[in-house]
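Below is one structure, written out as structure tokens; comments come after it.
Apart from one protein chain that is not included, each protein chain of the complex appears where it belongs.
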Amino acid sequence: MIKLTLLRKLLMALTGLFLCLFLVIHLLGNLQLFLPKEIAQEQFNAYSQALSGNLFIKVVAIGLYVSILAHAIYAVVITIYNRKSGGKYAVDERKVASPWYSRSMGLLGTVIFVFIVIHFQNFWYYYKFTDMPLDPWGRKDLYSAVVNLFGNVWYVVIYVVSMVAMGYHLLHGVASALRTLGVYHQKYVRVVNVAGVVYSVVISAGFAIIPIYVYLVQHQERLLTLLQLK
Amino acid sequence: MSTNFAEANSISRATIEIHEPRQKTIESKTGGGDAIEGKSIRANIPSGDLADKWQNFKDHAGLVSPANRKKLRVIVVGTGLAGASLAATLGEMGYQVLSFCFQDSPRRAHSVAAQGGVNACKNYKNDGDSIYRMFYDTIKGGDFRAREANVYRLAECSQLLIDQAVAQGVPFAREYSGYLNNRSFGGVQVSRTFYARGQTGQQLLLGAYQALMRQVNAGTVKLYAQHEMLDLVTIDGKAAGIIARNLLTGEIERHAAHVVVLATGGYGKIYYLSTLAMGCNASAIWRAHKKGAFMASTSWIQFHPTSLPQLGEHQSKLTLMSESLRNDGRIWVPKKQNDSRAPNDIPENERDYYLERRYPSFGNLAPRDISSRAAKERIDAGYGVGPQKNAVYLDFSHAIKAQGKKKIAEKYGNLFDMYRKITGIDAYEQPMMISPSAHFTMGGLWIDYDLMTTIPGLFAAGEANFADHGANRLGANSLLQACVDGYFIAPYTIANYLSNKIKTELPSTSHQAFVEAEANVKSQLDMFVKIRGDKTAEMFHKELGRLLYNYCGLSRNREGLKTAIKKIRDLKDEFYARLMIPEEATTLNVELEKAGRVADYFEIGELMCYDALTREESCGAHFREEYQTPEGEAMRNDDEFRFISVWEWNNGQAPILHKESLEFESVKLAERSYK
Partner (left out) sequence: MKLKLNIWRQESTTAKGAFKTYTLENLEKDMSFLEMLDVLNEQLVTKGERPVVFDHDCREGICGTCGVMINGRAHGPIGGITTCQLHLRSFNDGDEITVEPFRAKAFPVIKDLKIDRSAFDRIIASGGYISASTGSAPEANSILITHDVAESAFDSAACIGCGACVATCKNGSAALFTAAKISHLAKLPQGRAEARIRVVKMVEQMDKEGFGHCTNTEACQVECPMGVSVLNIAQMNWEYNKALLLGA
């Protein structure tokens, strides 16, 4: 167990940034879902198969799982410690001095963690541990699994809400992690801050649009109803 | 062997006149007061030319070998610039040091509040500065009422201090090239003031505090924060330790040492309204005084010309605005009496820039005593401004026009911010209102050249002693004096004192002297608690302050001073009859702390009046209305008053006046003109 506060923070920063990097790759892969259905189905499933068979990716994946767990466990450790070290006030207006999401990283993180469990169950578990249907090319048809899942409006809502939570988590997390690494020069801090905001918005919006897109476009009858209603 | 060497050389401190048993020889009574006159006192100034004296001292002073230092214990009371720097330096040298402060951290000592800067004759500006010139400016600034040798040493060591502070990481202002920057201050015509924005005292103190904490970590210094010294213990006439009260628990503690140093600052807070911190007090030096350490020049108290005026009845403090503001600000009042127009509505030709008018060559940079008195003169004559008509304007509009707002903001931004926080007024848009306020005590414990008081083994450093500023201190010289005393002078002179005491055992705290001192302290505290009257110590403090401000403040006269002595005694009697302290002495008791300090202030206030009364001349901050020129300038009397008034405690009776004659060999006494 890491004892020093700065080392714990460093662990949070490094695992967090590693996950951020993963998010970029993940989103890039997911962009294939925006292709026309026929192309998307072949390409996305091929991509999934390639990833799951790659040794390098397997190693990275283990890093990923460890990062998620370490990030979450130390978040809990740090939160419990901070609860004890911080003061409690009868009248507390300290909130005016900092943004709500900076103070609510634990809550946002919990939402994200629950989401990850659901997400893993939806796809990762389904892909790895079940006899899922194959596509016309003989690969596991993850694409259809995605399309089917986002046919359910409740999953769309869960995914979008989770991505909003992740957006705020990143909004604080990216800048905070870079601070923890020690970006202190005024000039670079400004660049990093802007980049952090752009990153957070692009990543979370990018992920959030997918379920909505699938829900509306890949289930065109809905879109048509929607348009006709208008 | 270092001890023999010390004893053999000519500046040994073994026997000096004032340390002999004192005889209260009453020779004559001075004209004004009832004070008893004692004898003449000498300051043990080393031989040689003025410029060589300090080097001579150091060359021949006794030393203590590193192995012996750890056997010797030094108590340093106070952790301001003088105390912290001395405790740190002695710790580095290897002595056992006990460091005391009443604040919750050494970093909070009131040196922290000094704003403008610290003087040093580095001549970085190539404007003709030198040790001699700085020495002369200081002597002249002090109205020729300081010891030449001390002042020369102050100037000499000033250069070292800047080096030391920079090495510690004090972020002094710099030129773009990376060289140190300077500005000019009141009373001089060169730029020799080093500064760290408007927080020079804070930065120097943090340097000293950090050095002190480094020694605390190394185990050479033991820190006693939230402890107040309540008595000095002497054994066989020598300092042997102190009695201190743990302010958190109320416990009374005995601490023994080979040397006790008082670096407890000044007593300007005696006026209640002053630029000092609420806790600043004179109890340590006063209780040492009552144990036999003489006081000197007690009434020489500087009123700072650029503090904020009093706004209301409940005000507890007058905030200082750095004198550095006078570099760019112009001071004026309306030419019309009781002019109630807003300052910006008063046209240029209806403004009286009275400092520029009266002192054309120094103008707004005239020394503090002169600026303060000139302001008081205008205010008293009905030209004061502000809601209470108790202020003058300090105007930056010309400077902003000439240099731009940005430049002014860079130089004084934090002061303008502070002004806005306190008054709600934006000084970029309209002039500041300023007023004189009690600030610095040139007087204090009498010390010889070695900073030793009349009690062997008791030293006084920084503002607590009286030495270097004469009758008026120049701006940016107080930080200097405190640092120089602590870093560069006391470590040598204390070693010299200790050099023949390496075989002397540490006094035992069960010695009768400690027992008695502790019993006295306890009975005084119990006595305060038992009064159970109906007035707070602060109420008495405020009344005493008003009394002193009116009778022994910026200007004094015989009748007023005599009245004051009587009124102070009456007030003191009332204090002992009507004081109220709600809690016991054996706990954290803020009211009890205040009571002890106020009780001492009564006695100091009385001594201040005696001091002012017996000095029948005007010099520096001491302005006797009877002694002024037709133009209202101070009239010094070098024939009769070229001496330091040194006071001996006389068990509550009229104090005994001794004299230390001032010899001027290197400067010619001149009228102190800034015209």
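We call the chains A and B, going by the order they appear; numbering starts again at 1 in every chain.
Everything below uses one rule, namely that contacts are C-beta pairs under 8 Å (C-beta built on N, C-alpha and C of every residue); 3 or more make two chains touch, one makes a residue touch a chain.
If you're wondering where the values come from, they're calculated on a predicted model, not measured in any experiment.
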Hidden partner chain, touching residue among B:T89, B:T441 or B:T614: B:T89
Candidate in contact with the missing chain, chosen from B:I75, B:L154, B:A196 or B:I400: B:A196
Contact with the hidden chain (one of B:S65, B:S105 or B:S361): B:S105
Chain B, residues in touch with the chain not shown (by the definition above): 85, 88-89, 92, 103-108, 110, 112-113, 122, 124, 160, 162-169, 171-180, 196-197, 199, 202-203, 206, 209-211, 213-214, 216-217, 223, 225, 248, 275, 277-279, 311-317, 319-320, 418, 421-422, 424, 487-488, 491, 532, 534-536, 538-539, 580-583, 588, 590-591
Interface residues of chain A (partner: the chain not displayed): 3-6, 8-10, 78, 81-82, 84-94, 96-99, 102-103, 105, 172, 175-176, 179-184, 186, 189
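The rule we apply is simple: only the chains that are shown with their structure count from here on.
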Centroid distance [mean C-alpha coordinates] between chain B and chain A, Å: 65
